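Sharing a structure here in C-alpha cells format.
Complex shown without one protein chain; remaining protein chains in place.
Then we have subunit A:
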C-alpha cells in the first residue's frame, strides 16, 4: 500500500535526516516508528505527504509515486493521507465542527469552504465521526475550550473526515497524561481495524508502541536499525536503537503507572456505584 524506496533527506544545513530508508506497509497495518530524538521520525512521516521535500528515493502510495507529483496532483494525493499531530495542531479559534470539516478542504472548492457551506454528506460524516470519538456534545465549542485528550480526538476526527487510506501520526501522546495516552492509542488502533487503515505512528513511549501496534520500526540517525513484531523488541534491540539503559526498570515503571491508572478507575467505578 505504502512503499518507501531508499528515501533520503538531507537538509540545506547539510544534516542528513534520513539515509536510504526502505520499507513497505500493507493496508490495515499499524506501524510504530520509534527512535531517539533527532533520529528522523518526524522528517520521515512528513516526507510521505511532502510537507518536507525528500532529496532522494521514491515513495509510492498504491500505484501513485508521491515523489515527483506536481503541486496540483500533490493536493489531490494529500486527501488520501490523514495526519494527526503532537500538539493537536487544531485551529484554536475555530469551532470543533469547522476543524473536523477542514478535513474536506481538499475536496470542496474555495467558495464553499469560505462560506462554510460544506456538502450535507460531509457534515453528516463529521457528526458521525464526532459521535465515534465521543465528542457529540462539543461540535459547537471553540477548539481552545477543550482538554488535551478531547483536542486529540478532534484531530483524529479531522484526519478521518478526509476518508484517508493512510494515517500519519506524529507523537500523538506526547502532551497527554498516561491514561489519556492509552485511550488515544487504543482509539487509533480500533479505528485502523474498523476501516482497514494503514498507519505510521511516531512514538517516544516504547511500552505504548508495543501495546498498540502490529509492527515496530526502529530508527537511529536516519537509518532503519530494527523492523519486526513488537514482541521481538527486547533489551538488546532497545540498546541498539537508543543506546545503553536499564530497560527492565522502564518496564517496571510503566507497569506501576498502569496499575495506578487501573486502581484509579476501580476507585471511580466504586464511587459511582455507591452513589
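Observations on the model:
The criterion applied here is as follows: contacts are C-beta pairs under 8 Å (C-beta built on N, C-alpha and C of every residue); 3 or more make two chains touch, one makes a residue touch a chain; residues count from 1.
Everything below uses one rule, namely that contacts and distances are computed from a predicted model.
Set against the options "Amino acid ABC transporter membrane protein 2, PAAT family", "Phosphonate transport system permease protein", "NADH-quinone oxidoreductase subunit L" or "Pimeloyl-ACP methyl ester carboxylesterase", the UniProt name belonging to the omitted chain is "Phosphonate transport system permease protein".
When the whole complex is considered, the residue among A:66, A:83 or A:184 that touches the unshown chain is A:83. Checked against the full complex, the candidates A:29, A:43, A:125 or A:162 give a single residue touching the omitted chain, namely A:162.
Checked against the full complex, the candidates A:102, A:125, A:183 or A:202 give a single residue touching the omitted chain, namely A:102.
Although one chain is not displayed, subunit A still touches it through residues 49, 51, 75-79, 81-83, 85-87, 89-94, 98, 102-107, 110, 113-114, 155, 158, 162, 168.
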